[in-house]
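Every protein chain but one is kept in place in this view of the complex.
Each chain gets a letter, A and B, in the order it is written, and its residues are counted from 1.
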Amino acid sequence: MTQRVITADGLAKLVTEWAKKGAVYAPVKAGSKDWTEFRRVTSLKETDFSRVNTKQSAKGLLFPQREVMLRFKDGKSEEPAAPEEQVILGIRPCDAAAIAFQAKFFTGQGQTDPYFKARLDRTTFIGFACNTPAETCFCTAVGGSPSGTRGLDLLLTDIGGKYLAEPVTDKGAALIADMPDPAIGDLERKLAEKCAEQMPQAIDTAALKRRLDSGFEHPVWDELNLACVNCGACTFLCPTCHCFDVTDEERKGRGARIRVWDSCQFCIYSQHASGHNPRQTARSRYRNRVMDKFKYTVDMVGELSCVGCGRCIIECPAGIDVRETVEVLTRQLPEAAEKK
Amino acid sequence: MSREEALRKRARELLESKQVVMVVGHRAASTKGKAQPAFIAKPEDAESLIFDETCGQNLAGHLLKVKHLGKIAVVTKGCDSRSILVLLKEKQLDRAQLHILGVGCEGVKEDGKLSDSCITCEYPNPIVCDEMLGEPAPGDRLQTLNPKPQTGELTSDERWRELSEDVSRCIRCYACRQVCPNCYCPVCFVDASQPALVGKTTELSDNMVFHIMRALHMAGRCVECGSCARACPMGIDLMKFNRKAAQIVKERFNVVAGVKEDDAPALTVFDPNDKQEFIR
Partner (left out) sequence: MPGNPYLPLDVRVEKVTVENDAKDLKTFDLSFVDASARTAFEFIPGQFGFLSIIGTGEAPFGIASAPSEEFIKYTVKRVGGFTTALHELEPGTVIGMRGPWGNSYPLDLMQGKDVVIVSGGFSFTTLRSTIVHLLDPKRRPQFGKITCVYGARSAGELLYKDEIKAWESSSDIDLHLCVDKLGSDPWPRTEGLVPNVLKQVAPSSKNAIALVCGPPIMIRFTHPVLEALGFRPDDVFLSLENRMKCGIGKCGHCNLGSKYVCKDGPVFSYSQLRGLPAEY
């Protein structure tokens, strides 16, 4: 599909236009705080693309932390109205890949989750390639790229006040059909390569997976989790984590069935009504999270559920680094014998 | 010998002579400016211990995870020692099973800036310890760096607005509760299901109930180490709640949490002569 060049003015016009037709979400500086968040915008002026990643990923725009599943009044229940059309502008390639993973998880393997699907069908993804990685980024180590297009409709690369626009889908191509053709060739790829060079080496995720396949009982887990305090910071900020709880709220005959994010790091997550808890220990919960990212979802839907965004590294109150965990596991777990 | 060298040397000696089974301290995390709690069981691993301005985690709570192993040595700055005292009074720890390695603290940093709770800290040196490593920190230096935050002087409307703005960002990850050395209830009130006391959503009302109830549970027990505020990924200054509660406890009961070995916890004693009418 034809690449185009968009000037800053051109992009500003497009944003204003999109905002008239539906919701546009883009990174915006979070008040007095030193980070950016996806917020609804009506013009390009409000946005701030200066950070590599937003504090929270874009996952909440498709899988909100609090989502109404049913509303009820006087004993009658109804489904919520269909969500609005939305454009997510400035999502980084890792976050877009994470949503592609979630899409596979929520709409594949058996039943389709209708709430996620309804939002996915109404969302246009306009990505922003990364020119300089953050210290905590490692997308290239887990199969991604700073200019990756997975999950996107359109990828923009900042080429100094102008944007190179690469359509990924027809939907993306249509968005920029009126923009001029570029004369610049591979500049974007060069920028991406330069960015990727600054990132860590690829993890041999296949070898790690083979080790995890037989490493469930290995004593290495006894040490790995000790510092972990079993909070939900890593899972809630992780763009691929998808667990939820369902809860009813009711007052004077009106209410709603709501789902809220949940975390496998919380003790009550797996506790039966009898009090029996298959993952009673902090160790087993930490292990579950790591196993889920690098083994379980590979078994389930064929891919890792870590896209290397680094949020869990930045926010872990115990200073735990998933890259280090992976390194220790790869080093200490014996490689499983080939399965017959 | 620097303080860090002394720390490593003593940790190694204690482990080699089997006086303790583990030393709980800090080690450098892989990300710049961050430390990680370290659980050292082998003498040779004592080399990884550090103590500097990145070591903001309160280690007292981590002791609860390893106390079943035997006698533990713990690297203890002023606030850690206050938490240890609270835990001792609440019968969560056994003094005979602890070897307290005291360190004077010059304040810990978060994103390169001195943490708010360190600016106002009045107890940079351990209240209890078995030995001091290095020189004690000057006791009155920190609080003169900056005037104390003025939350107390806002009107209640202003206070509500400010707290609501903060608390509305909360994502209920419970990092604040989990890092808190004095939050150790087997079933936290937010997790209780019969009856469910707090809504599970991130609506402002649910968030506010969580934070107010937590602050009340911490009143008279919070040692103002600031761990919760530093842990919060959403930059919520939880110390606004905790400082206020501590201030009230001090005014009404003349008790400051974890600074005396022999006083009773403010809110868990029954006294027929209590000034408060409602208690009788």
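Note that in this section a residue touches a chain if its C-beta (ideal position, glycine included) is under 8 Å from a C-beta of that chain, and two chains touch if they have at least 3 such contacts.
Not measured: the values here are computed from a predicted model.
**Student:** Wait, the hidden chain, what does it touch out of the ones we have here?
**Tutor:** A, B
**Student:** Among A:Glu17, A:Glu135 or A:Glu250, which residue is in touch with the absent chain?
**Tutor:** Of these options, the touching residue for the absent chain is A:Glu250.
**Student:** Using the definition of touch stated at the top, determine which of A:Cys264, A:Val290 or A:Leu329 touches the missing chain.
**Tutor:** Checking each option in A:Cys264, A:Val290 or A:Leu329, the one touching the absent chain turns out to be A:Cys264.
**Student:** Any idea which of A:Glu37, A:Asp113, A:Asp153 or A:Glu315 touches the chain not displayed?
**Tutor:** A:Asp113
**Student:** Hey, which subunit B residues sit against the chain that's not shown?
**Tutor:** 193-196
**Student:** Tell me where the left-out chain touches subunit A, residue by residue.
**Tutor:** Touching the missing chain: residues 69-70, 72, 75, 77, 79, 105-106, 109-115, 118, 216, 242-250, 253, 255, 257, 259, 262, 264, 269-274, 276, 278-279, 284, 288, 291-292, 295-296, 299-300.
By definition in this document, only the chains that are shown with their structure count from here on.
**Student:** Which part of subunit A faces subunit B closely enough to touch in the complex?
**Tutor:** Those in contact with subunit B are residues 33-35, 55-56, 65-66, 135-136, 223, 226-227, 229-233, 235-237, 245, 247, 249, 258, 260-261, 263, 266-268, 282, 313-315, 317-321, 323-324.
**Student:** Which positions of subunit B touch subunit A when the two form their complex?
**Tutor:** Contact set of subunit B toward subunit A: 29-32, 34-39, 57, 61-62, 65-66, 111, 171-175, 177-179, 191, 193, 196, 199-203, 227, 230-231, 233-235.
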